[in-house]
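A single protein chain has been omitted from the complex, and every remaining protein chain is retained in its original position.
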Amino acid sequence: MAARTFTLAELAALAGGTVQGDPVLQLSGLAPLESAGPAELAYFNHANYAQAFAQSAAGAVIVAGRFAVASPGRNLLIAADAALAFARIVRAFHPAPQALAERAPQAFVHPSAEVDPSARIEPFAYVGAGARVGPGCVLGPNAFVGEGAQLGADCRLGPGAKVLHGCVLGARVSLQPGAVVGGDGFGYAFDAAAGEHLKIPQVGIAVLEDDVELGANACVDRATLGETRIGRGTKIDNLVQVGHNVTVGPRSILCGQVGIAGSAKLGEGVVLGGQAAVADHRQIGAGAKLAGRSGVTFDVPAGEVWAGFPAQPHRTWLRNTAAAAELAELSAEVRRLRAELSRLGGKK
Amino acid sequence: MAARTFTLAELAALAGGTVQGDPVLQLSGLAPLESAGPAELAYFNHANYAQAFAQSAAGAVIVAGRFAVASPGRNLLIAADAALAFARIVRAFHPAPQALAERAPQAFVHPSAEVDPSARIEPFAYVGAGARVGPGCVLGPNAFVGEGAQLGADCRLGPGAKVLHGCVLGARVSLQPGAVVGGDGFGYAFDAAAGEHLKIPQVGIAVLEDDVELGANACVDRATLGETRIGRGTKIDNLVQVGHNVTVGPRSILCGQVGIAGSAKLGEGVVLGGQAAVADHRQIGAGAKLAGRSGVTFDVPAGEVWAGFPAQPHRTWLRNTAAAAELAELSAEVRRLRAELSRLGGKK
Partner (left out) sequence: MAARTFTLAELAALAGGTVQGDPVLQLSGLAPLESAGPAELAYFNHANYAQAFAQSAAGAVIVAGRFAVASPGRNLLIAADAALAFARIVRAFHPAPQALAERAPQAFVHPSAEVDPSARIEPFAYVGAGARVGPGCVLGPNAFVGEGAQLGADCRLGPGAKVLHGCVLGARVSLQPGAVVGGDGFGYAFDAAAGEHLKIPQVGIAVLEDDVELGANACVDRATLGETRIGRGTKIDNLVQVGHNVTVGPRSILCGQVGIAGSAKLGEGVVLGGQAAVADHRQIGAGAKLAGRSGVTFDVPAGEVWAGFPAQPHRTWLRNTAAAAELAELSAEVRRLRAELSRLGGKK
């Protein structure tokens, strides 16, 4: 599958690791521990897979130092940060394909749109009036770029991904299939006299800075006024919802099915585990980490690790959760204490 | 950005508010507190933004009465219901654009479909056999209207929004990008003899009454038999799931990532906070409100406010949640009581 081969020593150099075993072993690609053959490199990164590692026919294996000790006779590429080494090696074997410039005759590009000649526009993609599509962009089939939207260089819109009118993507922004940037924020005011929810036109935009990635069918709403903004290098997983006027700082990580309500503000390098949620107007300081399923209803200070719903510091949550797992017993014990105390005191 | 200007007094009259300051100030548009200039109107609606309000260069600010007292020298538009005033003013500055009737040559419209000549059908939109599309409708690029589906007047389907065969939208229904109306309900019966889940054909429909709005990538399933129905004026946020045969009453609000399981029945004016869920066949009375993350496993009476999982009355939940935040300490206290009681009583 990969285009070329590397020696184990070349890969170790590229990944900043060291070789244990045969440095001139030729490797033609990567494969999982279970299926890798003698010319393939595998990756061992979790204690769950110790047996798969032991039984693997892989020619060599990328490991962290702690896994290296117990594997005599194996060819290893040992790296202090094995995940980073793995990432670099996958990238070496699988360089990003260079998309050929082409404008499919089945695409729709408004005459007033400015599409760089180096961009690739696939069938049934749509580029609206006044939109700008930068050099090297790829718009997959059925992708949508609305009126006046702007895409920087080398953006990739998967099939059916959508950037609505006026929204702005920086360079190298990647939208997985079906992702939506700039849908209307959820804003209504109840008109009691008319007995109806009056829609507040959402006239702001959404901005995704350079190197942002948005997962499949994830949504980032446009602002009511002003902008919703996702900072540089932030990565957002599938089916995440980011509400109107939210700010997410750079280099943050939002895992699958996270929900961020309107006007919340996340600092730089925030990490939200899967299905976590943040209430509207809440603030999360830089570097804070929220465990999966956390529900943030209070502001979270920078650098802290919180969990639970309502979210609380992770250590507190661990203690409370351990107690909660024995709550029925605790309740029974309190009833016993009551009974004994009543006997002792001769009264209720 | 806005098409015309208003004086502060004109806007106050339109919004049902009063002016504090210069009534003839000319305003050309709306902007956030942080970026508004001297010819722009901003909106101050949350204590978080007191400093932004104090420092804003906005020509005038919409506020509720409680925020008006501490702002001498500012031009204010004071409204009892500031959110409603804001909504009306945004609508004044940003009237809904009138879409030009057009049938893009790149669209597919089945010869037997009835599309009103005033409708706009954009490229790569699809209208199936026997479908009806009412006057003033707009079908965005890649939108889908299935066989026999019916759209009332002035519906808007964002890019990639889908209304499947036989489903019915009232007037002014708005589907944000990627929303799906009428996917198959999740219905199977396990055939033990064959050892497989037998699909139950979902032969009902989904109906969205007038003025319903459905968020980006949200889903409303068709019924097994009969219909799934969303009542007039109900607003549904992004990535919400509404199962088969559900009924949602009019003027309800379903926030982001809510999930409603099959055959649940929600009354009029129900509000579900983000990521809340309702189990199958449960009933929620009119006007009930469920906090974010609520999980409804019992019927909820009309007018009540519930929270938590399993959902319980909000006051109970608040008390229990406060106690849960100190559960580890409670458990320790019970152990201390046990020890002291043992000493006192001379026995376990």
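So that you can tell them apart, the chains are marked A and B in the order they are listed, and the count of residues begins at 1 in each.
Keep this in mind: a contact is a pair of C-beta atoms (placed from the backbone, for glycine too) under 8 Å apart; a residue touches a chain by one contact, two chains touch by 3 or more.
These numbers were taken from a predicted model, which means no experiment stands behind them.
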Candidates A:Gly160, A:Gly183 or A:Gly285 - the one touching the absent chain: A:Gly160
Contacting the left-out chain in the complete assembly, out of B:Cys219, B:Ile236, B:Leu254 or B:Ala307: B:Cys219
Positions on subunit B contacted by the hidden chain, ascending: 106, 108, 124, 126, 142, 144, 146, 160, 162, 164, 178, 180, 183-184, 186-192, 195-201, 203, 217, 219, 221, 223-226, 239, 241, 243, 245, 257, 259, 261, 263, 275, 277, 279, 281, 283, 295, 309-310, 312, 316, 319-320, 322-324, 326-327, 330, 333-334, 337, 340-341, 344
Subunit A residues that touch the omitted chain in the full complex: 1, 30-32, 34-35, 43, 46, 48, 81, 83-84, 86-88, 90-91, 93-94, 96, 104, 106, 122-124, 140-142, 158-160, 176-178, 211, 213, 215-217, 233, 235, 237-239, 251, 253, 255-257, 274-275, 292-293, 321, 324-328, 330-331, 334, 337-338, 341, 344-345
